[in-house]
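Pasting in a structure now, in structure tokens, and then I'll have a few things to ask.
In this view, the complex is presented without one of its protein chains, the others remaining in place.
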Amino acid sequence: MEFSYSREQQMVKQMLSDFCEREIAPIAAEIDEEARYPYETVAKLGELGIMGMPFPPELGGAGSDYLTYIMAVEEISKTDASHGVIVQTHNALCCWPIFTYGTEEQKQKFLPDLLSGKKLGAFGLTEPNAGTDAGGTQTKAVLDGDEWVLNGSKIFISGGGIADTYVIFAVTEKGIGTKGISAFIVEKGTPGFTSPKHENKMGIRGSIAAELVFEDCRIPKENLLGQQGKGFKIAMSALDVGRLGIAAQALGIAQGAFDETVKYMKQRKQFGKTLDKFQALQFEMANMKTRIDGARFLLYHAAWARDAGEDKLSPLAAEAKLACSEAASYVVDKAVQFHGGYGYIKDYPVERMYRDQKITEIYEGTSEVMKMVMAGDIFR
Amino acid sequence: MKIIVCVKQVPNTTEIRINPETGTLIRDGVPSILNPDDANALEEALKLKDANPGSTVTVITMGPPQAVKMLQECSAMGADEVILLSDRALGGSDTWATSNAVAAGIRKIGEYDIIFCGRQAIDGDTAQVGPQIAEKLGLPQVSYVKRFQRDGDHVIVDRALEDGYETLRVKMPCMLTCIKELNTPRYMSIPGILKAVKKEVTVWNAEDIGVDLQTVGLKASPTNVFKSFTPKPKGAGVTVEGDTPREKSENLLKSMKQRHII
Partner (left out) sequence: MKDFSEYKNVWVFCEQRSGKLMNVALELVGEGHTLSREIGPDCKLVALLVGNNVEGLKDELYSYGADSVYVIEDDLLEHYTTDGYTKVIVDAVNEYKPEIVLFGATHIGRDLAPRVAARLNTGLTADCTRLDIKVSDYMDYLETYTTASLAGLDRDDDNKGLKQTRPAFGGNLMATIVTPNTRPQMATVRPGVMAKREPVNGASGELVRVKPDLRKEDINVELLNVVKAAREMVSLTDAKIICSGGRGLGGPEGFKLIKELADKVGGVVGSSRAAVDAGWIDPSHQVGQTGTTVKPDIYFACGISGAIQHQAGMSDSRIIVAINKDPDCPMMKLADYAVEGDLYKVIPEIIALWDEVREG
């Protein structure tokens, strides 16, 4: 067992901490306020290799292992969870399924631009009537000659309308439930593919969540990703990978809020002494740290297991996401509380972190789904 | 082109605090970093390399074995070769002795077209090592460089002055010391980091660089630290006395002058 950061992990954390301080922190409140997608900083992250971090250099990736990638998402999310989810969605939910299930031609066609960050990727599974229960998917794909014709809509799609390349799930055979779902690669600008509405979200407002609409959208036959009927399996395995990233995002939010609170407590005076001198608050900070560190070990273990090629990743990923998002929920609540009135106004970043945190208990599988996955393993 | 960059690992002085009770520096937990001006020097070297394919950037530093970490960061930014001069015999060198050692290291590297240094290190703030290396190597120098342009076998640079700047033309090889205004240093990239940790750092001792031991280290240094200390803690604030705005202003400025604040 190895419990120290490797030299490369130290350097990745250091680089990203510098990057966040200089590039992201100054705009974090702004993109939140304006619900503005941070194109410029995302492009810079692409140049640094973050947008294809855990993929092989031959295809344009940076060649990192998954654990180090998870640490990168955590580090970015300490400053801004919107950037965290943008990096995460692109890597885990678009690049990863194409890398894992794509044909050689698909990989050569799509991955170099995606992994270098020149193009952005998104993932379209959720529908008005199919969230946690993907079996309810209604978007249809029908083969017509050399083309698939897509009809239907998706909602809450991270990066929708912004991304260039989408992994989209649609029913190719009705009446057989999840076995009738297939995955497709759809490119922005394809006629019949639009993104009419952006959601007005509570948090992670710098990352866009949008509706996708397909109206007789024709895509080449060769854009079927993986085998026909294997879409549900592709979606679930991508979400397993994705959950580690969302866990990292939650952990980053928790650590960021914790660090902000430490800083504030050293500054803020009440009753003639700074807040860090009050034992009741000190003890609660110890509680918060215990939760953060405990969650971190579960997450790093799950990521390590993925790198080591262990099977049974699903319950480990579910456990990590559950632990990290719950730790974050606990920590942001206390962080705002300890900031008092100042925590309730937008001058201090904990207000934003409080709102950003909530989604980590919901997307890429709610906390309840995480428990379902774990229970399925416990009572196997 | 063959480009050399001289760098130094320094404690991040902005994170140093003074223990108010003892008046001593709290250096625990203060991270070591690549000296900021040196990062500008490295950036300019890397830009020159990018503009002239086939060029190499060699980074050289003198310091303890831990300085390897900073050299890895230089590699991760894009340096081709990194060299550490490390030897107990070099410890405690002042600027004169340091420049003797680094100049010997550069001679061992061999041919080069240009050397970039940072203007000054944030721990010592002397700004002397760059010019003194140039002297030891017999090179022309330009310090405080804020704009750089190659012009065949010459370089054209703007050198910052207090009240403006001057534009100078120098034949290569030459030594330039760089300031912050010159550029914005790039970040380490992820592929760069992964490559850097696998790359070997060349370590040379005093014998390797063939430097005369009478010209390096603490004993050979012409300057000695006689005493080091911290200023008295600034203490509680004062209300500036005076009956009129003029009196108050005068008392304020006089006190600030007396305390060397202005």
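Quick notes on this one:
Should a chain be cited, it is by its letter among A and B, assigned in written order, with residues numbered from 1 in that chain.
In the analysis below, a residue touches a chain if its C-beta (ideal position, glycine included) is under 8 Å from a C-beta of that chain, and two chains touch if they have at least 3 such contacts.
Note that the coordinates shown come from a computational prediction; the quantities given were computed from them, not determined experimentally.
Although it is not drawn, the missing chain touches A, B when the whole complex is taken into account.
Within the complete assembly, B:142 is the residue of B:34, B:60, B:90 or B:142 that touches the hidden chain.
Screening A:109, A:197 or A:268 against the full complex identifies A:268 as the residue touching the chain left out. In the complete complex, the hidden chain is touched by one of B:5, B:57 or B:127, namely B:127. Considering the whole complex, the residue from B:170, B:194 or B:216 that touches the absent chain is B:170. In the full complex, subunit A touches the omitted chain through residues 29, 267-268, 342, 346-348. Residue-level contact of subunit B with the missing chain is found at 11, 13-14, 16, 18, 22-23, 25, 94-96, 99, 122-132, 134-136, 140-144, 156, 159-171, 174, 180-181, 221-232, 234, 237-240, 245-246, 248-250, 252-257, 260-262.
Here is the rule we go by: only the chains that are shown with their structure count from here on.
Residues of subunit A touching subunit B in their complex: 6-8, 11-12, 14-15, 18-19, 47-50, 53, 57, 62-64, 72. Looking at the complex, you find that subunit B touches subunit A at residues 69, 72-73, 76, 187-194, 196-197.
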